[in-house]
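Every protein chain except one is present and positioned as in the full complex.
For chain A:
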Amino acid sequence: MNAASETLLSVDGVSLSFGGVKAITDVSFDIRKGEIRAIIGPNGAGKTSMLNVVNGFYHPQHGRITYKGKTRPRMRPYQAASQGIARTFQNVALFRGMTTLDNIMVGRTLKMHRGLFWQMLRYGPAMREEIEHRRVVEDIIDFLQIESIRKTPVGKLPYGLQKRVELGRALAMEPELLLLDEPMAGMNIEEKEDMCRYILDLNKHFGTTIALIEHDMGVVMDLSDRVVVLEYGHKIADGTPEVVKADPKVIEAYLGVGH
């Protein structure tokens, strides 16, 4: 990515605490349009909390978030969604009682507008809308190679596939900013490779900006354009993978984890 590309999201001096627990302390960083930005750090560093701040689940006590040029004190999750922020969860958060197809169709909710009257008739405009979005969803299903589990209730799927369906659901929102919370956790090598390929494809072909939390350093180094490192809620490093990897503070934080 070129360094001149514009900033999509910037986080300025954000602090978040739960009662006495300080999850994030005065963290600032930015995400540029079209890049893959990794957020790494040891367990409990505040990575997930950071994503929750970005998409409006948590409201930080201090600091500001600027997204697409607009600074805001607080935002609701549905506002984040309607402005193009999508997200997957560390612990898969699918709609367990629904099929793969329906799960991904839910991702189209914001783009569907026919009200109760037409929905009730399921005819004419409502049916046309349903088919139009089904087509988009089928493209996503093709892309993620999950054709065979289209009609399977997601609760019955193995973990790796669930993660893939969750990615599909996020993609259905056609996000500008995609937040992925450990998308490869608990996967085997092949599944990880597939997932990496999807992430790269998304970024290269659709220009989706991606913020990625990941523990596998190999994956992080390969995929990301820039990395921000958190530890105990503080930012300890920020820069290209090479720079971050050589940073003594990062090496210290990860000491004993293979570095």
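Convention: contacts are C-beta pairs under 8 Å (C-beta built on N, C-alpha and C of every residue); 3 or more make two chains touch, one makes a residue touch a chain; residues count from 1.
As a working rule, contacts and distances are computed from a predicted model.
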Which listed name, "Fe-S cluster assembly protein SufB", "glutaryl-CoA dehydrogenase (ETF)", "Branched-chain amino acid ABC transporter permease" or "3-isopropylmalate dehydratase small subunit", is the one UniProt assigns to the chain that has been left out?
"Branched-chain amino acid ABC transporter permease"
The listed residue (A:K47, A:R87, A:R164 or A:K192) that touches the chain absent from the view is A:R87
So which of A:K22, A:K68, A:R114 or A:H215 would be touching the chain we can't see?
A:R114
Sites on chain A contacted by the missing partner chain, in the whole complex
55, 57, 76-78, 80-82, 86-87, 89, 93-98, 102, 105-110, 112, 114, 116, 119-122, 126-127, 129-131, 134-135, 138, 169, 173
